[in-house]
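Got a structure for you, questions after.
One protein chain is absent from this view; the other protein chains keep their places.
Per-chain numbering from 1; labels A, B and C assigned in written order.
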Amino acid sequence: MNALADKHVKVITGNAAAAHGARLCRPDVVAAYPITPQSEVVEQLAKWHADGSIDCEYVTVEGENSAQNVVCGASMAGSRAYTATSSYGLVYMYDAMLNTAGYRAPVVMVNVNREPPGIHAVCSGQQDMICVRDSGWVQLIAENCQEILDLSIQAFRLAEDHGIQLPVILNYDGYYLSYLAEAVNIPSVAEVDDYLSILKTQPKRPTLIPGQGIGCGSHGIGPGFVEARKKHMDALDRVYQMVDDIDAEFDQAFGRGYGGQLEAYRCEDADIILVTSGSAVGTARTVVNARREAGIKVGLVKIRLFRPWPIQRLARVLKGKKAIGILDRSLCFGWGCGPLHMETKAIIPTIGEFIPMLGFIDGLANMDITKEHIDKMIDDIYSASKGNSYQEVTWLP
Amino acid sequence: MAAKIKKLPKVCDYFQNEDQFSSGVAYCAGCTLELHARMVSKIMGKETVIVGTPSCSAPVLNGQNAAAWHKMGHYACTMTGVASSATGLTRAYQKAGTDATVVCFTGDGCAQDIGFQTLSGAAERNEKMVYICYDNEGYMNTGIQRSSATPYSVATSTTPVGKARKGKETGSKNLPLIMSLHDIPYVATATLSHLEDYAKKLTKAKEKSKEGFAYVHVFCPCLVGWKIPMDSSIQVCRAAVRTNFFPLWECEDGKYKITKEINKPKPIADLTQLMGKYNHMDEQMLANFQQIVDRRFNVLQTLCSI
Amino acid sequence: MGFIKENEKCLCETEACWSYSDKLLLCLDTSSWRTQRPVVDYETCNCCGLCFVFCPPQCITEDGEKFTPNLDFCKGCGVCAKECPKGAIKMISEGEYADECPSR
Partner (left out) sequence: MSAKEIRLHGRGGQGAVMAAKMLASAFAIEGKAVATFPMYGFERRGMPVIAFTRFDTEQILEKTQIYTPDLLMVIDPTLLSLPTLFDGLKPGGVLILNRDKPLADHPSENLEKVGVVNATHIALCEIGRDIPNTCLLGALVKTTGWLNLTSLLTALGEYLDGSMLEKNIRNATRGYNETEVQTWDL
């Protein structure tokens, strides 16, 4: 295991890892508004800014809506722009997020997952990212502190790629990851510069330079609107391959790869699969390992790319399995199940066969997704795989 | 014997540019906003980036697909996001060392209402930009609804004249004064009847924006919404100044000054009679209105005496 | 909707909606809005230039000699006539000119 003897390894929180990730990518403009449990990110960046150890414009805005508009504007003027938020803040910037996506501004944003408004809860939960699912952003989800840092770097690489030009949200669980301190390997700025240097070899995206008669955000009139939307969808299509590729590049450069769009953990010979995302994956790995030792052929799919949804790769992993369970930390209102569950159901035609699917809703509002819970889920999936009747959606605890 | 042009009016001395707009653009015939927009484009210089929102100006400021209506740099944004988007642009140019004058160009609906938070926030941070609010006293683009800039008693489609109520029951928010209390380098009011005063102020605002936030509040009558004859908009501007309804003043580095002193202010009825939106006013309402105008002017005079 | 196909010419060369004034500057035929036109009586005109500065679409031109409304763009609002201190500009109904060839 990593030791602090290696001077690049530090015990830091998920939030600090996110801040380091941003720092290493050397953003030109950072704008953010503090919110629990994200505040540590903006505080850390502010501290580095005050120390003069990061060279950026740091805008202490008066609300998240402004934060999003600042980074969108800065990005369109050619800056590398970064913001961070959570929950109420995320939904407060919704109109501006749509703008950012429509402008194809390659902004990178960290969203520290927390329950959004409705029932007040200063607690973990992934409902916030579900609220902005259809905003046209790319959405990634991290499992642990190291991945938060690594994925921050990958997010800039992805967002700014000339073939993509889309804003990216990096999600990670509030509390369970935001405040979790683990040993994290922090690369050097030079290493990250090197990894991102490929962006400099690409054609320049259009930027709003004064005096050149350029306008940004014209009215899409008739076919112009349709064309812009179609291009956006096409770019999202290109994200699949790009996410796999840049993760492989990252593995080569830093020795840490994560599987791209998703990680299929012990899935190859598995009869049953549990699909989940975020911090719950770590706990699920330990349970899967234990059940494997007990002779149950169970595999685990970790969703890293939530938008666009990894249709093809997920379908390939799930094909031929006897039963699938999906663990959600949020709700899909109107479907009576969780969003990952609903999206997995939607790829049944791509899988090409019917497989029993069991949804589990757990981890709302800081409720702990325990090993016991996951054990029970695997029991249920296993039972369904044997042809027994099953409950389609189970709420835990 | 026909006269020859000896010299052009003084306001022309302030022009840095040709008119940057296309000759034919979609403002109503006789609209002061068109004159305003063209003046801004002449005065603000080459490195201007105009930040605008959905409003009467959007079909003129925003491009259409790949084509444009004017030659300035332009950024379209949401109603809430004018000052914040402009902040993003300003900071990006600062970081890159690019010369730029970022000019927010919005109506009162955005500045005073939905975008007020971001305006106030950007002013408090003293962002280096010019913010020009064209005040047409309501949401004119969407069908003449009231805004917080709509004055007392005005009939709009959301404050109509009925049996129980007659127009807007409260007065308007005094935004230029509020902005001056943000301790920013420059705040001014202007209107299109007093063009030299206006040009001077825009020029000063541009200079001051190198130091920080400059705010210019421009009284801009809307023919349709205010029920004014097509040829009379400039007259209405002039009457607004002469009645002290819209005094011309500036506040430079905390020092307030009336730039156009009115020796014998006219009664407010001289203004209201020019417009259909005040048609329902009775004596009592006029007296109330006069009181509001006098009170606000007194506050301004007091500030100018400091 | 042919442009949606791969490799086909698009309306916008970029991924998003950017406009370029040097490539295409749009222009409305605002002269068609007009129901009356300004006619200057140059005997009365003292060349003060107020029409020139107050004209909302800024379509009055000057050539060093005199001020002339550009009827290609004049919307016929009448602000120039109203603001003229000499009363040298009259707004005349377009009906009077209906038989003339269009000015452009």
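To be clear about the criterion, contacts are C-beta pairs under 8 Å (C-beta built on N, C-alpha and C of every residue); 3 or more make two chains touch, one makes a residue touch a chain.
This is a predicted model, so every value here is computed, not measured.
The missing chain, though absent from the view, touches A when the full complex is examined. Set against the missing chain, the residues A:35, A:129 or A:177 yield one that touches it, A:177. From the set A:122, A:199, A:226 or A:396, the residue in touch with the chain omitted from the display is A:122, counting the whole complex. Considering the whole complex, the residue from A:280, A:340 or A:381 that touches the absent chain is A:280.
Among the residues A:60, A:212 or A:366, only A:366 touches the chain that is left out of the figure. In the full complex, the hidden chain is touched by chain A at residues 1-5, 9-11, 13, 36, 122-123, 144, 173, 175-177, 179-183, 279-280, 282-283, 285-286, 366, 368-371.
Following the convention adopted for this analysis, only the chains that are shown with their structure count from here on.
Per-chain CA centroids place chain B at a distance of 23 Å from chain C.
In chain C, the residues touching two or more other chains are 11-12, 17-22.
Shown for chain B are the residues in touch with two or more other chains, namely 62-68, 71-72, 74. Residues of chain B touching chain C in their complex: 1-9, 11-12, 19, 22-27, 29-32, 34-35, 38, 62-72, 74, 192, 195, 230-235. Contact residues of chain C toward chain A in the complex are 1, 3-4, 10-12, 14-22. Taken together, the chain C residues at the contact with chain B in this complex read 11-13, 17-31, 33-34, 42-43, 45-50, 52-59, 62, 64-67, 70, 72-73, 75-79, 81-83, 91.
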